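Read through the structure below, which is laid out as structure tokens, and then see the notes.
Every protein chain but one is kept in place in this view of the complex.
Labels A, B and C are assigned to the chains in the order they are written; within every chain, residues are numbered from 1.
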């Protein structure tokens, strides 16, 4: 609960955006696995601010320091503690924010809950926290890799620019070929242009990330409250700025009759398979061996580089002069975060499923 | 995990559709509260099969028997155990299903996970389990009522028939005036007609339920993984047949620029309020005192009263002759389930929030 | 927490002593296991009141009704819900208790915590709740049996009458040969006599139960907070009337120097074994493959059949006239409870340990 995620593979994170460091603890990670820390750093670099023209100019190197749980290159089975120092503080930027509540931010709600807040860079409510998830997710992906399971996310929509193809029609190896992380080059260009234009206007854009998990055996997920759908929804809706989640056809299911969207069975190589996959690889909350796929909606974030009318902490009207370094669209950097959370869910369920039978 | 939901107010459920009984345990419910068991039964009746022409003809009286936790009409603070006997078994109906996997059902996935399954009426994967949630939710609603918090859900879409009004423009007291539980009479009639037509054709329809929680004080919800969004998403996506969830504007956020969808602050009676509520009452995962609202998408369920091609448990093609008593559209009966899960989340967070400060 | 025990194999219990029923839910129990319900009932009979001259005359048949999770004689992997009706109410006996707090009982503390209490038979604080643990433990023992793990407890002390032999010197198959459940016949007779004498005087005796778990593979238990010692201590100290717990030599370790109590290694049939077992089968909180053994101290319970000075709920002095049907020594009936809790811990750890390595 609160700052811990997962059932028997758990991630606990800590850290404010402008405190000394952020970090986390991965508990329940299987022992004896060789860990490629460069691959972890590579995922962090994909989430890193300052990586391209369409992301914030904040420049955090985000070097992860692993403090425990790995010995002579392999996991010990003990908790993996890690930290990342916050280096690029411009705390001076936040003097104005200390005195007011930014609209559609967490300033007021944290204040209402705790009676105080760390106003520097959003404190705990900053998406900086998600860097810790990327570290943990990168570890989980390495374990999943050994099991033949891959997790792949990409930008499928930015503002009104939307891919018409399903993931099966796209070249998923082309995702990182462009800075918006959309595998369709033409749409990618349009998305980038739209983001740059919004940036110039001091405005922000929302978007959708599609995620595909392949190679999951049938039987993962738990009945009732631990349905894969519920676990993935919880994972995704815990990411900053997310406002929607849908599995398989999702909301579009409503536009079809039951008879149109049955996923019919067919045997293939003595394996039970389905000829379609409207459901997104999950029936009754449990994986059926098909690809698991889902969409996550991100709102256009509230930090504008414009003057914004708001109130100060005493309730008086004021104007906040948008400045600082912010993402005009968080979607491209959120792609590795979505992958990380998906990887944590699937590895957790994989381990949990080992107790399904004696 | 698995069959338990919640943090410090928890619900654990058990029971297969055609076993002796279903039931649950509510733990952490505050002591000293007078409980109106008729009101609990009323919520069960709203979920009950056989209640109208558009629901299954299965006739479960669903009388709840409370076994503990309530003494002399008031809660004791001890766990509230309850059961509902399964009375209307037509187990004979299921002999055919025992030998095959129904497409888009949980038959195969439960088999894959556990190596066996209770094939009678879907066993544990049946939506019958949700009756237990309605009991627990009805208790939670009584506690929330004392705190001035109300939870109201309604059918906002069935197939292509969709309300154009937001909840603020609807008469929410009219929801139970019709059997589809849509507060707009004309659209309700269209929805009912569509469901009856689908029923006649042995087909099914999906839909959307909108839920509004009013009176929630600012400050509920936990940072990071315990965001209200994540908790509500998990709660809703754990309900049978749900495929999508969105808070506030949800997926529609993507069609707007950040500057268009800021929820600006304004003081009202020395209270911090917002002039719009695109966010759905939550910022940074924590309630801001505005209405919390969200949508839940339900697929058209897979049980058709048609002949359906499938495979038997040996992998051979077969045809399943749809029969039995099933809902052509589960949405009307799911309205009290959505309310129940929402009530459990909010009361849990209310109690948890008491530890936010010493 | 509260009314749920365990990590991934969990038991949730509910029920007051004189409410309609007590019951529980076992979640995470492995699927596909044939269950012998007669063996479950046999364990309940060992805990049952009214079984002998040295137990309470309260006569509960304690017939367990399993409501879910078992189908065609085997577990489904879904939660196993069960209830036991409370049949032998003599609620009239408790009218006096309703108006006062019995010394060294939970009457006052429940009142202080919850503002009210079910005064009939101790309500939730009654040891009647432990019948639910015996049911769950009996299921766990059947799973452990398949793994070659046995759990055996016996009465090793009643008042001043104490076995001088260690468990290795006793015939553990003789435990149920007498009503006090002590495998040494002569001491058993002395214990029974002492209990009968105390009973005659309206007084009560305490005692010690020793428990031995055999066949546990090396590697069970979790580091740090999940040490087997901690889990077993928590399990035992959650049983009514327990006041002490010790592993292996326990408190007697203090009387030895380190050099005297090392458990030296020796290979035996290519297995790492130890030549002594002062530690009680656990090092660093993890099983080492040797027998796990521990002692649990039970106080002489506070329900005397004597006049007892106390206060009423208004704080005025009063005298409580001891009556009703109570155990002069709870130890004999607690033997199956200790076994049940130990079995739950070990099966839980066995399942959890499957995620120790990929």
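One rule holds for everything that comes next: contacts are C-beta pairs under 8 Å (C-beta built on N, C-alpha and C of every residue); 3 or more make two chains touch, one makes a residue touch a chain.
Everything numeric in this text was worked out from a predicted model, so none of it was measured.
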Contact residue for the chain not shown (choose from C:129, C:291 or C:339): C:129
Of C:20, C:50, C:145 or C:226, the residue in touch with the unshown chain: C:226
Subunit C residues touching the omitted chain (full complex): 1-5, 7, 13, 101, 103-106, 108-110, 112-115, 124-125, 129, 157-160, 198, 203-208, 217-227, 229-238, 240, 242-251, 253-259, 261-267, 270, 272, 274, 278-280, 282-289, 297-304, 306, 308-311, 315, 352-353, 356-357
Residue ranges of subunit B at the interface with the undisplayed chain: 7-9, 28, 30-33, 77-78, 143, 146-147, 223, 351-352, 354-358
Interface with the unshown chain - residue positions in subunit A: 1-4, 8, 10, 12-16, 19-23, 25, 27-28, 31-32, 65-69, 71, 74, 76-81, 83, 110, 113-118, 123-124
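What we mean here is this: only the chains that are shown with their structure count from here on.
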Same-site or different-site touching of subunit B by its copy subunit C, using the half cut: same
Chain centre separation in whole Å, for subunit B relative to subunit A (CA means): 26
Distance between chain centroids, defined by C-alpha means - subunit B, subunit C (Å): 39
Multi-partner residues of subunit A (at least 2 other chains): 7, 223, 352, 356-357
